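Shown below is the structure under consideration.
With one protein chain removed, the remaining protein chains of the complex are shown where they sit.
Entry: chain A
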Amino acid sequence: MRRRAGLGAIQKQKLEQEKYKDKSNEIQENQFEQMSKQLEFFKTNLEEFASKHKNEIKKNPEFRRQFQEMCASIGVDPLSSGKGFWSVLGIGDFYYELAVQIVEVCLATNDKNGGLISLEELRTRLINARGQRKEHQEISKDDLLRAAQKLKIFGSGFNVIPYGKGKFMVQSVPGELSMDHSAILTQASASNRAYVSVNFLRKELSWETERSQNALENLVNQGLAWVDLQEPTHEKLYYFPSLFNECISA
């Protein structure tokens, strides 16, 4: 026979529930405390590590990359924290300095390439402009990309555009470059001639005439491509100074 729930039973149940609750609170607090301790411990370690290897981080591009990855994995961005420990350490300064130098190179070459420069050319010019000391010279593409990404916060003025395999262009003038534009740059760079045409894009990418024309004319109107009308086949060619060898080395 089923026992009817008496007042005593209910009270007992309530009491048990409260005890459970207390216990769970206690456990949670413990865990939280432990986690905080661990995180604090980890942060201290990371900071210790960073300050201990500060010079190494500044000098060695490979080390720098790994350190950045380590920070990223626990959600710390040494570049975005302008205050406190990380700024004292000067890791951010390294990238800020690079970013300023990137801007300088972009402005200096803007006149000839229309504001589009390959990461390779950017690196060559930037390294030439830096001091001769080894640590000034060892700037990796990874460093440049990180610094250039930071420049994006200034709005549409700065942009990093991937093209081809593992290749990047840095755009330093306002303007939108689409996937199509990036595909065109990839073709122009792969052909090693620094130019493409509507026919060329039809052959390589199976693009309709209109699609190619729109994208190409848009690049002309952004000042990034030059038109050549003297090809013996009378085909209109679109040239990119930013990919033209003599322009790059000029």
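Basically, a residue touches a chain if its C-beta (ideal position, glycine included) is under 8 Å from a C-beta of that chain, and two chains touch if they have at least 3 such contacts; residues count from 1.
Here is the rule we use: contacts and distances are computed from a predicted model.
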Can you match the unshown chain of the complex to its UniProt protein name from these: "Ubiquitin-like-conjugating enzyme ATG10", "Rpf1p", "Exocyst subunit Exo70 family protein" or "Vacuolar protein-sorting-associated protein 25"? "Vacuolar protein-sorting-associated protein 25"
One chain isn't shown here. Among A:Leu46, A:Ala190, A:Leu205 or A:Val220, which residue touches it? A:Val220
By the contact criterion defined above, which parts of chain A meet the unshown chain? Give residue numbers in ascending order. 111-112, 114, 195, 220-221, 223, 226-232, 237, 239, 241, 244, 246-247, 249-250
